[in-house]
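A single protein chain has been omitted from the complex, and every remaining protein chain is retained in its original position.
Letters A, B and C mark the chains as written, and numbering starts fresh at 1 in each.
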C-alpha cells in the first residue's frame, strides 16, 4: 500500500508499470488517472489545488485501508498532487491489484468515489480572461457514495 | 481508437502514458492490465495463448466500437498478446478516456467483460510437473455479460 | 468450405484446418456429417454445449444456415483477457 501527497509531478507510466510489476500473483491491475481538463474550449489558464496537510494523508490512508479490507487486493496505490497545474497535467492516480478483475475494478471505483468527497482537496480554476473560481462539488459525487 | 493483437510484449507504462497524454480534454483515464499469474503456488511453468487471426481483430474492433457508442469516450485502446508467456508477463491491456470517471470505468469493465467471452483467445497452462491444461471458461464470465 | 479448429478441438481432431465438401444446410448438419466420418470428430463434437461456432468470423448458433458461408470455425468457449 502506498499513499503519496506531493506537489511534484509523478510519472504515471512508470508508477503504473512499477505497481503492476510489484503486484505478483495478482492477475488484474486497474488504474485511474485524473488529468487537468479544459473548463471550456481553451478557456483554462491553470488550476490550483489546495489541501489540508495532515488530514489529507490521514483521510487517504483510511479510505485505502477500508478498500483493502472490503476487497481481496494484493496492493493499492494513491498519488495526489497539490499546487499549480496546467491543462493536460496529471493530478492524481489510484491503482488496485487483485486476483479477480471485479475486485480490482470495484476497489478502484470505491477509492475514487471516497477520495472525491472525503479527502480534503479543493480545486480552483484560473481562466485566461483573468477570472478565477473554486470548482463546486457535484451532488452526483456525494450520491456516488450511497453505492458502497 | 487502437486495437493491437501481437505476439511481442508491450510496454504497459509507456502505452498507459501515451494513451493518457493523447486523450486531451478527457479528464479521466482508466486502464486494466491482465498479468500471467501462477496457477497454484509456484506450479506454473508457462502459458500459451492461441487465437483466431482475423476474427480476433474483427471481434475486438466490434466490441470497442460498441463501447465508444455506448459511453462518451474520448478514446479507447485494446492490446492483446498471443503465444508463449511466463508468470508476471503482461497478457493484455485496455484503456478508456472520458470527461467523466463513471463512463471511463464502465466502458473499461464492458470491454473486459466482452473481451473475456467474445474475443477468440484460448489459454493453455503448462505446469512444472509436465502436465498441461486448457483454461476453462468460467460461468461467471458469461454471466457478467447480462449486466450490459 | 474451410473448416477451422482451435484449442482442444484442434488437438482432438488433430489438424488446425481442412477443406470440406458438403451439402449440409446448417452447422448442426455439418457437425453430424463430420462426427459420422471418424471417431476423433465424434469425440470433439460429443458435447455441443462445450463448443462455440463462428461463420465467416462471427459467432453463430449451431442451427445457423451455411448458405454462402466460406469459413466455419469450431472452438471451446473463449478464455482471453
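Keep in mind that, in the parts below, a contact is a pair of C-beta atoms (placed from the backbone, for glycine too) under 8 Å apart; a residue touches a chain by one contact, two chains touch by 3 or more.
Note that the structure is a prediction, hence the values are computed from the model and not measured.
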Legend entry - Partners of the unshown chain among those that are drawn: A
Inset, instruction - Give the residue, chosen from A:3, A:28, A:74 or A:119, that touches the chain omitted from the document. - result: A:119
Inset, instruction - Could I get the residues of chain A that touch the absent chain, sorted low to high? - result: 34, 49-52, 54-55, 58-59, 80, 91-92, 112, 115-124, 134-137, 142
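Operating definition for what follows: only the chains that are shown with their structure count from here on.
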Inset, instruction - Averaging each chain's C-alpha atoms to get its centre, pick out the one most distant from chain C. - result: A
Inset, instruction - Could you grab the centroid distance between chain A and chain C? Build each centroid from C-alpha atoms only and quote it in angstrom. - result: 48
Inset, instruction - Can you tell me which residues of chain A touch two or more of the remaining chains? - result: 101
Inset, instruction - Mark out which residues of chain C touch at least two other chains, giving numbers and ranges. - result: 81
